[in-house]
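The other protein chains are all here in position, but one chain of the complex has been omitted.
Chain naming follows the written order as A and B, and within any one chain the residues start at number 1.
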Amino acid sequence: MQPVNVVIAGVGGQGNVVASEILATALAACGYRVSVGETFGASQRGGSVMSHVRAARGETPGPLIPKGLVDIVVGFEPLETLRIIADYGRETTRVVVNPRPVYPLAVQAGEASYPDSRDLLETLGTLAAEVTVVEATELARRAGDVRAQNLAMVGALVGTGWLPIRPDAVVRILGERFADEMLRLNREAFRLGLEDVRQRV
Amino acid sequence: MGRRGPSELQTQVLAADLCTACGACLGHCPYLKSLGERVAFIHPCPRSEGRCFDVCPRTSLDPESLDRQVLGAPRRHPILGGYDGLYFARARDADVGARGQYGGVTTALVLLALESGMAGAALLTSGTPTREPRAVVARDRDTVLAAAGTKYSACPTLEPLAGLLRESSEPVAVVGRPCQVAAARKVEAREASGRLAPVIGIFCFWALTPAFYRFLEGRRDLERATKLDLPKDGGMTFAVNGRTATVRLDEIRPFIRPACQACFDPTAEWADVSVGSTEHDAAWNTLVVRTARGRDLVERARAAGALEVKPYPLERIPVLEEAVQRKKLRVLDALDAGQPEVAYLGLREAQRAAVRAHGRA
Partner (left out) sequence: MSLHALGTDAPGQLVILSGNEAIARGALEAGLGYAASYPGSPSSEVLGSLGALARAGGFYAEWSTNEKVAMEGAAAASFAGVRAMTVMKADGLNVALDALTSLAYSGTKGGMVVVVSDDPGAHSSTKEEDTRYLVRACHLPLLEPATVEEAKEMTRWAFDLSEAVGLPVVLRSVTRISHARGSVTLGALRPAPRTARYDLNDRFITTSLFHQVLHQRIGQTRARFEQAPFNSCEGPAAAPRLVIAAGPSFTYAREAVRLLGLGEEVRVLKLGTTWPLPEDFLGAHLKGAREVLFLEEIEPFLETEVKSYWAQHAAELGPVTFLGKASGHVAGAGAPGVGELTPEIALRAVGALAGREFEPRSEAFARKVDRLPLHDLPPRALAFCPGCPHRASFWAIKAALELDGRQGVVLGDIGCYTLGAMQTGYFTLKTVHAMGSGVGLASGFGKLDLLGFTQPVVAVVGDSTFYHSVIPALVNARYNDAPVLVVVLDNSTTAMTGHQPHPGTGRHATGDLAPALPIEAIARGLGVPTEVQDPLRVDETVESVYRLLKTDGAKLLILRSPCVLLPSVKRLRRAAVDPARCIGEACGCGRFCNRAFSCPALVWDRALERARVDDVLCSGCGVCVDLCPRQAIAFQELASCSR
């Protein structure tokens, strides 16, 4: 059986590693054997990063998703989301994306331009089977800290229902991983992302 | 103004070692900085045109155009530039006289400009003669007095000017070397009409690099000198603890800024007044009154009892002219030879001929 393949795409420092860990743990709680392929270290310094989260019944899958087999892209940043869909996606790929740009150095220095946000989202729409836009940074700000954007996105993903993950499983996992204010913040960000998507359906 | 900017400033002036460290390009933009009397771009500026090129006295200097701007008429004297009166002068105030290099005239005139309201602030060069000087914005007597006395290196005194002109509307007095006077006039023409009052030029035949101060650090006998001087009969003197030590001029020459060889204007021809040594009597200064504002300043100073003035001894005028002409002739030779370091000078053949012809029967 084919594994379920999810890519979390973003910019170094946006918290994709924590998000992938939570997601993988939640999938394991559903009975899957999981694998996560990460790249961290130098890429955290503002470079493009992606986490490959794979879940299978039976044998543990390899850590990297072959190109063209991605089922879901969780995009923390719209430009990176486009790159990942172009490289790894296919016509059945579904996307949940935070539209807030993080500008590369070349753009700030005036040597390159960042595509128009509407164009970006539109292009994503032509490539993916489904695109759900979530203002995760704003939701995280409401929860108390913009850096919890990653958990708001996990909440949004769970809210889409594309994966058989139950919200209370994630809430419990967060309790095993965090404490005090961090726990409150992450649970709240997760809840806001979850409800933001659920109330659209 | 022309479509030229930082990149031309870099190639034509900075990289060519022609910068006089006047400071005019500094203080307006963050790309140009100065340390150790050296001016450099600390980061490349992306613009193709800019103020830096426009105000630099070494990107281009057009004596005729400056004569029209400052004097309102072509010069009558090919060697000394336009002037209305040539004098010996000295400060009447004993304090001022004591602090000054010679007669204390510059200090007296600056004090009067501030006290009379002609200027709201004065841009001066401050420090002790054996250490790198700094620009200072003076608004009170004590600060002006502390800035008295000759400094022998090229301090980029004009650095605070851009900020001063931007942040208030008060007139600014400027005391500078001839290159700084020329730069100040270019600033005035570009953006500060009527804001510079007065511009006082200091005679200058060359300035030293900061390597001179390091030389002094190695000379225990000299580094605590309270006064330096270049008396007429050769050598540089150092007054230390009541005694005077002398260093031969050829020990000092290696520290002369190479850019000074290309200078055509030792008497600050575009100042309101120019002040220098008499090379004759250390109690007095040479004072050249050039413009109407310069005349007004000197008259007010005399009326207030701050300045004493007497006619320049006729027999000494050829001595002054000869020294100045000698420097100008060296530059003319370089111009004729097509040397690039003097290419900034816009001197028509008629002007060159007039300089050459002066004093010859």
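Please note the rule applied: contacts are C-beta pairs under 8 Å (C-beta built on N, C-alpha and C of every residue); 3 or more make two chains touch, one makes a residue touch a chain.
Nothing here was measured: the structure is a model prediction, and the numbers come from that model.
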Among shown chains, those touching the left-out chain: A, B
Options A:C30, A:V133 or A:V146, residue touching the unrepresented chain: A:V146
Identified contact with the non-displayed chain, of A:K67, A:R166 or A:R200: A:K67
Where the missing chain touches subunit B, by residue: 5, 28-31, 33-36, 38, 40-43, 45-47, 49-51, 214
Contact set of subunit A toward the excluded chain (per top definition): 11-13, 20-21, 24-25, 28, 33-43, 45-48, 60-69, 79-80, 82-83, 86, 89-91, 102-110, 112-115, 123, 126-127, 137, 141, 144-147, 176-177
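FYI, only the chains that are shown with their structure count from here on.
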Whole-Å separation of chain centres (CA-atom averages), subunit A against subunit B: 66
